[in-house]
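Here the complex is missing one protein chain, while the rest keep their positions.
Labels A, B and C are assigned to the chains in the order they are written; within every chain, residues are numbered from 1.
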Amino acid sequence: MNKYEEQAEVLRQEQLMPEIFRLTLRAPEIAANARPGQFVMVQTSPGYDPLLRRPLSIHQTIGHDQVQLLYKVVGKGTRLLATMTAGQQLNLTGPLGHGFELAASKAICLVGGGMGIAPLYFLAREILRNTCPPKCVVLLGARTAAELGPLPGNFMDLGVTTHLATDDGSLGHHGFVAELLLQHLDPELKWTVCACGPHPMMKAVAGQCRKQGWECQVSLEATMACGIGACLGCAVPQAELSGPYLHVCKDGPVFKAEEVAWL
Amino acid sequence: MNKYEEQAEVLRQEQLMPEIFRLTLRAPEIAANARPGQFVMVQTSPGYDPLLRRPLSIHQTIGHDQVQLLYKVVGKGTRLLATMTAGQQLNLTGPLGHGFELAASKAICLVGGGMGIAPLYFLAREILRNTCPPKCVVLLGARTAAELGPLPGNFMDLGVTTHLATDDGSLGHHGFVAELLLQHLDPELKWTVCACGPHPMMKAVAGQCRKQGWECQVSLEATMACGIGACLGCAVPQAELSGPYLHVCKDGPVFKAEEVAWL
Amino acid sequence: MTTPDLRVSIGSLFLKNPVLTASGTFGYGKEFAPYVNLHYLGGVVVKGISLAPRRGNPPPRIVETASGMLNAIGLENVGLDRFISEKMPYLREIGTRVIVNILGDSLEEYQTLGRRLSEVEGISALEVNISCPNVKKGGVAFGTDPAMAEAVTRAVCAHSTLPVIVKLSPNVSDIAQIARGAEAGGAQAVSLINTLLGMAIDVRSRRPRLANIVGGLSGPAIKPIALRMVWQVAQAVKIPVIGIGGITTTEDALEFLLAGATAIEVGTANFVNPRASQEIVEGLGRYLTDNRLSGISEVIGGLILP
Partner (left out) sequence: MTTPDLRVSIGSLFLKNPVLTASGTFGYGKEFAPYVNLHYLGGVVVKGISLAPRRGNPPPRIVETASGMLNAIGLENVGLDRFISEKMPYLREIGTRVIVNILGDSLEEYQTLGRRLSEVEGISALEVNISCPNVKKGGVAFGTDPAMAEAVTRAVCAHSTLPVIVKLSPNVSDIAQIARGAEAGGAQAVSLINTLLGMAIDVRSRRPRLANIVGGLSGPAIKPIALRMVWQVAQAVKIPVIGIGGITTTEDALEFLLAGATAIEVGTANFVNPRASQEIVEGLGRYLTDNRLSGISEVIGGLILP
């Protein structure tokens, strides 16, 4: 898989919610090669503070040369990113890692929690464009309605069935998004479930899938320095606990749920 | 003398020449207390890179609440400063140090080289407003005409006699600004000369003045950490070489030329 | 709601809160009076004092580095006599603890400083800078050898009635061993870290950026090293530990307290934000309130290990 270092131009910075932004960049090489579930490493500052690049999933590619990121401001790097305006330059490396792999699944379910929703939009669009399976369901969760903002609408606009859950019940199901699996997925079908979100959410989803015998792919996070398998910083334990660690940036970020240790 | 820490608002950022900017800030406490020759310490970044504040002379105060800085982009800090736009906040401490002291001089000459011109504009305005001496002459120098930009015009607009020198002869006298002293100052008068600029220029000016028996005040530079006499970083040797060092931020930046060692 | 209890004690020295200012970064207190209510602070550690005045190193003395700075002030100071006559009158009135940092180039000089300062009213403790070269031992710094650290501590303690804090140099293989030396010598506390020896070169002139060639590195850059050393020393000695090194925010201070420091000193941060020390006092109070903790003692040493 090809990787690039690109000086991307900021085309648009949109504040979707108080802390959540959508950034559209011109990055032709990365856009042309990106697959859903892959990520980029973004240099958020020209100086040494912050020093390391920040990993962000590709939210979608637009046309042949644009990359869109969806991110939440949680610290220094993302705060700086949110100050970028159209016309400014941003250095990206990518596309990095292995994305979701959907051979010829007949029934696909995407489960996103919080910012884990970011890569699923790209995935949903690709699914609809390419395989267009008989069944495709999207389940989105967040702590509260305000955290989802326009995202559910974006998925619905694609024409895909979308169910929502919020921890506080302010929108959709009152409870965890993993609980929607049993409510909405026909247990007779052989589902392929693609999940991205907080660790406990993915653990619950992976557990459900195992019980049902469904295939499950999860997109993991880890603190990263290089993003390309060189530093070995992004280790996560594999299912076989005594085996070598997996590395999120190189072996993932998308893993088969059964490869991973759910501690 | 009172010192303040102020969150100043950027009112205007003007690019006078390719590398030279004029920044107008709302900083009421500092504006109300500033004297010509004093400086501020500017926090150029919210993070740790660059870490230390940067010293900049007060170019002038405007009205009761505005402070203007004139600066050249030479490194990280000034480069960041140049990206600031109206409405943004900038943290300043000041006014710092001791400025020029003009008791009742009858003949005053201001000599500025390069960015050393910055504090002299404030001084020229104050002189014209307060003491309004029978004789007041401004001598400005730079490497080339393009480095002076609109600055000579600013002084002329005050109605003060202004002579120019450039190293390359592209404007005014072809040579060093210190050479203008003998050309333009009536040796019969008791001049008070106030100089700010590169060290060799001030050394030449101080030498001339000593020969003529004129009073000479010079504004020195040194790398600074605190700007308030606490770190002892900004040492310069005094005329009495074995004596303790002078500290630019506290004992200066303006010194009597005879206090300083001209090495 | 009760106001949070920030009081700590460093041996027999009681502080209203654990926030001190680091020697050499806060002048003699007065310089910061325009920015800080000095009496809000736990205490002020003044610029290092020697028996005779010192001129310090020639300039340039300071250079900025990535998230840090190098200084080679060379321990410039007004000397003991002028310190007592010129600086103490102001310091006596600031309403908080005054800790005097001392330095010498022989055991005798440290002794004399300890004795003379014990007779001065208004001083709460001594902080002994042992990063200085021992002239009689070929210029090896007192702070790089446990036996020498013990000897200099003992010398000061024997001649002084004040609580003695020994300030450790980080330029050593095993700082815990030096700390134990100071403890054995009778120190009531150790403070660490002093600056790390560093260097910078101007590639255009090909010359060192400091006239002294090498200088001491301080600021946020060194915080991880300082924190590790504080954690190691806190486990190695029974006396209280004062944490120093890159502390700029309340969170930084909390890291050192969790690692086992009983108090902290704010250094280079004073230059960046002259109100940093006071803001940290306020921030610690807020932290206790927000976390419903009754006192800062619930934070100190509270690191949870995996």
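Convention: a contact is a pair of C-beta atoms (placed from the backbone, for glycine too) under 8 Å apart; a residue touches a chain by one contact, two chains touch by 3 or more.
Note that the structure is a prediction, hence the values are computed from the model and not measured.
> Looking at the whole complex, which of A:Gly63, A:Gly87 or A:Pro244 touches the chain that is not displayed?
A:Pro244
> Please pick, from C:Phe83, C:Phe142 or C:Trp231, the residue that touches the omitted chain in the full complex.
C:Trp231
> List the residues of subunit C that touch the chain left out of this view.
65-68, 70, 144, 171-174, 196-201, 203, 205-208, 211, 213-214, 217, 219-225, 227-228, 231, 246, 251, 254-255, 258-259, 302-306
> Extract the touching residues of subunit B with respect to the undisplayed chain.
Residue positions of subunit B that touch the missing chain: 48-49.
> By the contact criterion defined above, which parts of subunit A meet the unshown chain? Give residue numbers in ascending order.
2-5, 43, 48-53, 91, 93, 222-237, 244-245
Everything that follows uses one rule, which is that only the chains that are shown with their structure count from here on.
> Taking the touch definition from the header, please name the shape of the chain graph: line, ring, star, complete or other.
complete
> Mind naming the chain pair that shares the most C-beta pairs in contact?
B-C
> Report the most central chain, judged by the distance from each chain's C-alpha mean to the global C-alpha mean.
When every chain is reduced to its C-alpha mean, the one closest to the whole-protein mean is C.
> Could you please state the distance in Å, as a whole number, between where the Cα atoms of subunit A are centred and where those of subunit B are centred?
54
> Could you work out how far the Cα centre of subunit A sits from that of subunit C, in whole Å?
Inter-chain centre distance comes to 47 Å.
> Averaging over Cα atoms per chain, report the distance between subunit B and subunit C in Å.
36
> Counting only residues that touch at least two other chains, what does the list for subunit B look like?
48-50
> Multi-chain contacts only, two chains or more: what residues does subunit C have there?
66-67
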